[in-house]
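Since the structure comes first, as structure tokens, the remarks are kept for the end.
Every protein chain but one is kept in place in this view of the complex.
A and B label the chains in the order they appear, each numbered from 1.
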Amino acid sequence: MINDTLTPRLAVVTQIRTETPDVKTFRVESADGTPLFDHMPGQCAMLTLPGAGEAMFSITSSPTVGGYKEFSIKRCGRLTDALHAMEPGQQIGIRGPYGKPFPVDTEFRGKNLLFIAGGIGLAPLHSVIEYVRAHREAYGHIDILYGSRSAADLVDLDRIQNEWMQERDTGVYLTIDRPQDGWDGHVGFVPAYLKELAFKPDCTAIICGPPIMIKFVLAALIEMGFDKTQVYTTLELKMKCGVGKCGRCNIGSKFVCKDGPVFRCDEIDELPNEY
Amino acid sequence: MQRVSERVIARARELMREGTVNKVAGWKAGEFFYDCAPYVFESEESLKDLVYDRFCAANLSKYMIKNSVAAGAEGGKVLVLLKPCDTYSFNQLLTEHRIARENVYVLGVGCEGMCDIDRIREKGFKGITGVDENADGKTLTVHTLYGDGEVAIDDVLVNKCEFCKGKAHMIFDELISDNEDEGPRGDRFAGVRELEAMSPADRFAFWQSELSKCIRCNACRNACPACSCRKCVFDNDASGIASKANTDSFEEKMFHIIRAFHVAGRCTDCGECTRVCPQGIPLHLFNRKYIKDINEFYGEYAAGAEAGQRGPLINYTVDDIEPAAVSDKGGN
Partner (left out) sequence: MAMKKIALTQLEQLFAALSLTRKVYLPVEKAGQYDYAPWQPGLTYHPEVLHTVKSAKSVFFPQSEDLIRYKRAGLSLEISQQAPEDEEFVVFGVHACDVAGFEVLDRVFLSEPVDSYYKARREHGTVFSVMCAKPEETCFCGTFGIDAEAPGGDVQSWLADGVLYMEALTEKGEALLAAVSGIVSEVDDAGTQAAAETRAAHKAIMERLPLADLTTDGFGADAELLPLFNRPEWKELASSCLGCGTCTYVCPTCQCYDIREYNTGKEIRRFRVWDSCMYSDFTMMAAGTPRPDQMQRFRQRFMHKLKYYPDNYGGAFSCVGCGRCLQKCPISMNIVKVMRKLGGANHNDK
């Protein structure tokens, strides 16, 4: 039988962790014990739960961990509702990897890195951060700025506090939108906190979060002296095929599913403003 | 039609120039003589492309939903050219509170029947480069890449004009017409009666053959002035019945029959559905069937004959027919 690119492989959800009130992380492994596929940080995969549909999700886990893939998924529609209702042991379909990864082995190497994430936007950056930690000597100083609506909405807080904050030569800055009891950390939106922290433009910035956050963060970075060639982000559009053929995730001549989702911000300037 | 055409265009310019209106919804000349497109002109200068001729079949009423609101927001008024049949749609949209009447200036335009380029093609003409209306007013000389020919206007009328509802405008602020209203042209229910006379099996076969051509392009729905829902149930992914293609013949029937039911009592028989269908499906026969039934059950009713009227399907009276009549009538 021909294995068409649109046909998913059988996989099983082996672990489900509740991250926040509306985010769960799903660990997916192949059903037959063979490795699923190799991926690089920033790449995505299509998850299928027949009856609920199929959609593209960024792979949260780093390629440096074992044979599994993890996906941190926010509940926001029909398919994600159904995914959140799954129990461990549920078999699903998976196909991928799709898209262009972050240039972790090329442009990022030897550089200081500044990660800026908002809400579920941490998911795609998670794999980059873990990849960088696994090859720590290959990169310079790391700063991670992460914000969300409330303390309860910070994804993977345990790992952030117990691992990232303990990592050598790494600064971690958390913020939440509004003050709340029991939170003694920073309060305020990510772009404002970014300006407060006044990072020097001697690093490569990697942004992911809601479009409005990306917009203001990018503006703040430019104000702080960053050049757009130093800034990377990911774009998200509706996808069906994942391989640049179904025709719906294009921005100008680029397909987000295969030419993205990772773009350098100066490349985005050359695209029509339709994302 | 030449004379009326010149007066219409001149008057539209005049109304624009004197500031009565700041936009004109009409038909814009195209690449060929027959492919004018609905268009909202925004300057007197742009009106050089305004045409009104035998190929201006498109009903502009539905465009007034968006444009009447836009005109109001801009503090202006939009002029719309409406043929007699188009005014029914306009009125019905007023009844449904979909058009801001105060922002629209209705210029009723006389009509002698629109010609359908597809029907001229069906007469065997290929590579049509032009037509001339002959002095007899009854025939067209057709010029083609392969020679000239002649065709009777009556034979190439747009389907809706074959059974013209009449030359009278149901609403207008100003009228430019040379036509006397001679009432309806032909028996528009003849086609329905033919279908009613068929055996259920034959009738089923007829519709199956027609509807299996459907490509689900949604042109009928999108052109239909009665289909003015902001979001159609067939476009709503969450409805569970959204679809983009016919997965089986059941689906085709569901789409068109549900649509026909949804516009029953509101459909003015403007004929746009059939006119725009790329597959030539006589969709108007569904609507005419319901119009005919409504007429028979509740007495003569013409949706859009006047604004604000209450249609029989949404107006309960003690004289209403008993529901059992439907099942008595149905089946055969």
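Heads up, the rule we're going with is that a contact is a pair of C-beta atoms (placed from the backbone, for glycine too) under 8 Å apart; a residue touches a chain by one contact, two chains touch by 3 or more.
Computed from a predicted structure; not experimentally measured.
Across B:C85, B:L140 or B:A223, the residue that sits in touch with the chain not pictured is B:A223.
Interface residues of subunit A facing the missing partner chain: 1-10, 48, 50-51, 53-54, 76-77, 80, 87, 89-93, 211, 236-238, 240-241, 243, 245-253, 270, 272, 274-275. Although one chain is not displayed, its contacts with subunit B can still be listed: residues 30-32, 35-40, 58, 63, 118, 124, 126-129, 144-146, 209-210, 212-213, 215-219, 221-223, 235, 237, 242-247, 272, 275-276, 278-281.
Heads up, the rule we're going with is that only the chains that are shown with their structure count from here on.
For the pair subunit A and subunit B, the distance between mean C-alpha positions equals 51 Å.
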